[in-house]
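Have a look at the structure below, then the notes.
One protein chain omitted, others in place.
Just so it is clear, A and B label the chains in written order, and each chain counts residues from 1 on its own.
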Amino acid sequence: MKKSIIVTLLLAVSICALPFVISPFVLFMLTEVLIMAIFAMSLGLIMGFGGLQSLGHSAFFGIGAYTVAVLSQYVTSIYILLPAAIILSGIFALLTGLIAVRNKGIFFLMITLAITQMLFLFFRQSDLWGGADGLGTSVKPNLGFMELVSPLSLFYFAGAFFILSYFVLRLFVNSPLGKGLKGVMENEGRMIALGYNVKKYQIIAYVFAGGLAGLAGGLYIFKTQFASPELFSVHMATTVLIMVFIGGLGTLFGPVIGAGVFIFLQNYISTMTDRWSLIMGLLFIVIVLYNRGGILQLLQIVGKKLMPSKNLLVDKKGATIIELNESGKAK
Amino acid sequence: MKKTVVKFFQILAVFSLLFLAACSGSAIDSSSSSGNKEEEGDSKDPVKLGFILSLTGNFASMGTPVKEGIELFFEENPEIDGRKVELIFEDDAGDPQAALRKYEQLTLNQGVNIVGGGTVGSIALALRDKVDADKKVPLINVVGSTDVMSWEKKSDYVWRTSFSAWQYASISGKFTAEGVGKNAVIIASDYVAGHEIVTDFIPSFEEGGGKVSDIVWAPLGTSDFSSYLTQIDKANPEAVFMFIPGADGSRFIQQYQSFGLQDKYTLVEGGSLLNAPFNIKAVGNAVVGGKMITNYFPELENEVNEKFVKAYQAKFNKIPDNYVVNGYDTGKLISQVVKEAGSLDGEKLVSVLKKGVTIDSPRGPIEMDPVTHTLIQNMYVIEGKEMNGEITFELIKTYENIEMPKENVGYKKY
Partner (left out) sequence: MDLFIVNTLSGLTYGMLLFLMASGLSIVFGLMRIINLAHGSFFLFGSYVAYAMISRGMNFWLALLLSTICVTVLALLLEKFLISRFHGNEASQVLLTLGLIFVIGDITLWIWGGDFLSIPVPSILDFSFAISESSFPIYRLFVIAIGIICAVLLWYFETKTKVGMIIRAGVDDMEMVGALGFNIKLIFSAVFLFGAALAAIGGVLSGPILGMYPKMEFEILVNSLVIVLIGGLGSWKGAFIGAILIGIIDSFGKIYLPDVSVLLIFVVMVIVLMFKPTGLFGRVES
C-alpha cells in the first residue's frame, strides 16, 4: 500500500513536470499515450494477471467512446459522461464475459474477436450515430466549475485519470482478489481444489478491465472529438495487444511503456516509410521470440549492466518499477 | 551459446529503438529549425502544403492517384509566385482517427499553410470538423463527396475539388430516365454514402418518368453478390444503377457478367469505378456496355487535357483517372489562391476562395462556387466499348455546368 502511494506520487510528479520540457506536438502525442496507456493497462490486467488473451478488447474502448460521443449531444458534464462510459462498457463486459470466460485460451481469444467484429459491422452499417462516417462532437471536458479547452489542460486531465487508473489497478492487483486471479492463471486446478470459484475471479477482472477500457475510450473522445467504427476494429484490438506485449506482459507498468513506444514509433515510422505494418509485425515477432518480458525486461537487463551494484529484481515488483520509471524518463 | 544469441538480440533491439528515438527527435529539430531559417531570409516564405491521403489500406486505389496528380502539378510548377513549394504527404490508411492524428502533426509540428485530404467521406467529415473548430488553415477536400459539406456542414475553411453526391447521382438519375429506360433496380452499398447517392438519384429519375422497382442494399465488404444478382434478375428491369465503391464494386461488376446479367440489363455506374484503371485490369470486358457518370475521363478532347495526359503518361507510364485530376486541380487551385492572396495567412486565403476562383482544368473549365464550396463542372456520360481487345470509353452525353443547389433540397431519405 505504502509502495503503491510512493510510485503513484512519483508518476504524478513526472507528469506534472513533463510539459515544461516538451514541444506542443509531443504534448499532443503524450496525451494520446496516456489515454492509450489506460487502455493497454486494462488489457494487461486480464492478460498478464488473468491469463485471458483477448483479441476483442477494442469492444469496450469503442463502447466507452461512443457513449461519450452520443451522450455529449445532451449533457457535457464529465461526471455523467465518464461514469456512463465505464458502466456501459462494464455491463457489456459482464454480458459477453459470461459467454467468453466459460472458455479458455484460444477459444476465449476467438470469441472475443468475433464479438468485437460483430460490433464493428453493426456500427459501420447502422443508421444511427453516423454509421460508417463516424460521429463528430464538440464536447470539451466540463468539470462543473470550468471547461478544459487548451491542449495543456487536456494533457493534465488525461494524466489525472491515468494516475488514478494506475493507482486503482495497483490496489486491485495487490488485493486478495488480484492475488486470487493470479493464482488461477498459474494453477487453476489447485485453486479449484482450494475451493475458489475460479470463474468468478475471471469475470470480475474482465468486467473491471472492460470498465477501464471504456474510461479510456471516453477520454479518447475528449481528445479527438470523433468516434468512428474503426475504434472497434480487429486492427485496434491487435494494436493494444501489441502494446501490452512490447511493453511487458505480467507487469502493470509494461503496457504503459508499450503504449508510449508504439505510438511514437508508429507516428515517426509511418512518416518515413509506408512499411510501418511490416516493421511493427517484425518487431512484435522478435519480442515474442526472444523476450517475453518486453521492453520492461530489456530495460531491466540493460539497467543491471549499467548499474551492477543496484539490486534490480526481474520479478516485476514495486522496487523495480521505481527504478524503471527513472531510466524510462532519462531517455 | 543460445543465451548469448538471445542477449545479443535483446541488446540489438534496444539499440535500434534508441536509434529510432534519436532519429525521430532530430526530425522535429530539423523541421523546426529550417522553418526559422527561411523566415529570417530575404526571399518569401515557402508554401508548406500538407496532404493526408489514404495511401495504404482499402482506399489506396483512390489516395495514391490523388497524390500522383498533386506531385505532377507541382513538378510542372515548383514555385508559386516566387515561393518554393514544400509538399508533405501523410498516410491515414483509411482510418479517420489516424487522419486526425496526422492533421495535428502537420499543423503543430510541421506548420503547414494549407491541408489537403479526405480520401473517403468519413475522413473528410472528421477533418472538416477539426479544421472548422481550429480555423487556422484551409482544407481542400480532395474526394469526400457528402452533400452536407456544401450545405449544413459548410465551413469557410473547407473547399472541395472533387464532386458532390448530388452532382453525380442526380445526373445519373436524369440520364438513366432519358437515355436508358424507365424501369430501374438500384444496388448500393449499405452505408451513409450509399444511402446519400440513392436519396439523390431517385427524385431526378422519377422526375424523368422513371420508376424504381427495387432497391438492394449490399453490406460493405460483400464478397459474393450472387443472391443479389438473382434478386435483380427477378425484377427484370431495363437499367441497373449501381453505387458500390472499391473492391466490392469490381466484384459486383465481375459477377454481374458471370451470371449473365451484362447482356440483359444496362448497367449505370455512379461511383467513378467503371473506367478506373484498376477496375478494368481486374474485370476486363465486363465493363463493356456499362455506362458511367463522371466529371472526367482521359479520352476527353481539350487542349489542357491532352497536355495533362501526355505529362502524366511520361511520368507514371499509365493513363490518368479522375482521382489524378482531383489531385492535379487541387494543386492548381492552391497555386491560384496563394498567388491571388499574396500571403499564406489562412484568413486571406479563405477570402480569395470566397470571391470565386476559375480554373482551366483537364476536365474543362471549372469554377469554385463561393456559396456551396463545390466546383461548378460538366458531367459526362461515357460507355465502355471493346475494340480489338482493347477496352475504351466513349463519350455519349455531356451535361454542362452542373451546379450544386445552394441549400439542402430536402429529398426523402432512403
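Definition applied: contacts are C-beta pairs under 8 Å (C-beta built on N, C-alpha and C of every residue); 3 or more make two chains touch, one makes a residue touch a chain.
Predicted, not measured: the structure shown is a model, and the values here were computed from it.
A.B. asks: For the full complex, can you list every visible chain touched by the one that's not shown?
C.D. replies: Over the full assembly, the chain not pictured touches A, B.
A.B. asks: Looking at B:143, B:202, B:267 or B:283, which makes contact with the chain not pictured?
C.D. replies: Here the residue in touch with the unshown chain is B:283.
A.B. asks: Per the definition of touch given earlier, which of A:125, A:142, A:251 or A:297 contacts the omitted chain?
C.D. replies: For the chain that is not drawn, the touching residue is A:125.
A.B. asks: Looking at A:27, A:288 or A:301, which residue reaches the missing chain?
C.D. replies: A:288
A.B. asks: Using the definition of touch stated at the top, determine which of A:5, A:128, A:152 or A:278 touches the missing chain.
C.D. replies: Among A:5, A:128, A:152 or A:278, only A:278 touches the chain that is not shown.
A.B. asks: Need a quick check: the contact residues on chain B for the chain that isn't drawn.
C.D. replies: Answer for chain B: residues 56-58, 60-61, 64, 190, 216-219, 221-224, 226-228, 230-231, 233-234, 246-247, 250-251, 254-255, 258-260, 278-279, 281-284 touch the chain left out.
A.B. asks: Please output the residues of chain A touching the missing chain, sorted low to high.
C.D. replies: 53, 55, 99, 102-107, 109-111, 113-115, 117-118, 121-122, 125, 234, 238, 241, 245, 275, 277-278, 280-282, 284-285, 288-289, 292
FYI, only the chains that are shown with their structure count from here on.
A.B. asks: Could you pull out which chain B residues touch chain A in their complex?
C.D. replies: 6-7, 9-11, 13-14, 17-18, 20-21, 23-24, 27-28, 32, 55-56, 90-91, 95-97, 100-101, 104-105, 108-109, 121-122, 125-126, 129-130, 133, 146, 190-193, 195, 219-220
A.B. asks: Per the contact definition, I'd like the list of chain A residues that touch chain B in the complex.
C.D. replies: It comes out as residues 23-26, 28, 32, 121, 124-125, 127, 130-134, 136, 138, 224-226, 228, 230-231, 235, 261, 264-265, 267-272, 274, 277, 286-287, 290-291, 295, 298-299, 301-302, 331.
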